[in-house]
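My questions will all concern the structure given below.
Left out: one protein chain. Kept in place: all the others.
Take a look at chain A:
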Amino acid sequence: MHSFGYRANALLTFATTILAIMCAMASVSDNFNSLSPTSEVQVLNINWFQKKPDGDDEVSLTLNISANLESLFTWNTKQVFVFLAAEYGTPKNVLNQVSLWDGIIPSKEHAKFSIHTTNKYRFIDQGSNLRGKNFNLTLHWHVMPKTGKMFADKIVMSGFRLPEAYR
């Protein structure tokens, strides 16, 4: 600590180390958050259901997605990325997950929402297996922190079925 430059360097290094420790503690504090998210999805309408020229099935849906993800937000949350996936099994693939809609929730004020929309991304199968198919609509979310570990979880909503014939 004998010179100006030495003290300045020591101070900045120590300050940065302490900053890193504070950020780690902030991330650890996220584990103490009790989570209680809820969501509900309704398929309002099957707009059309066809077999494409290349042989794959495609369906267009109108959905009502409502959720309350306020409890996911902590002081260390930057944003929550949420997406809705249709999940089903086929002879070819044990599990298919097709993302139908996603969004970014920037703050707690926007975390309670109800959206009436057609699917943002196309629901296309690998093959022609969708007629009469039972599928789950699963709401996934990723809680993106300001510092530290990202948490991801989901809610599975089952009981959806596609029509037996093309429309």
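Operating definition for what follows: a contact is a pair of C-beta atoms (placed from the backbone, for glycine too) under 8 Å apart; a residue touches a chain by one contact, two chains touch by 3 or more; residues count from 1.
The criterion applied here is as follows: contacts and distances are computed from a predicted model.
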{"item": "Protein that the absent chain corresponds to, by UniProt name, given \"DNA 5'-3' helicase\", \"Protein AE7-like 1\", \"Elongator complex protein 4\" or \"Signal peptidase complex subunit 1\"", "value": "\"Signal peptidase complex subunit 1\""}
{"item": "Residue among A:Ala26, A:Val43, A:Met144 or A:Met157 that touches the chain left out of view", "value": "A:Ala26"}
{"item": "Candidates A:Arg7, A:Lys92 or A:Lys112 - the one touching the absent chain", "value": "A:Arg7"}
{"item": "Contact with the hidden chain (one of A:Trp75, A:Tyr121 or A:Tyr166)", "value": "A:Trp75"}
{"item": "From A:Ala15, A:Leu95 or A:Ala165, residue that would touch the chain that is not displayed", "value": "A:Ala15"}
{"item": "Chain not shown, touching residues in chain A", "value": "1-4, 7-8, 10-12, 14-15, 18-19, 21-22, 25-26, 29, 74-76, 146"}
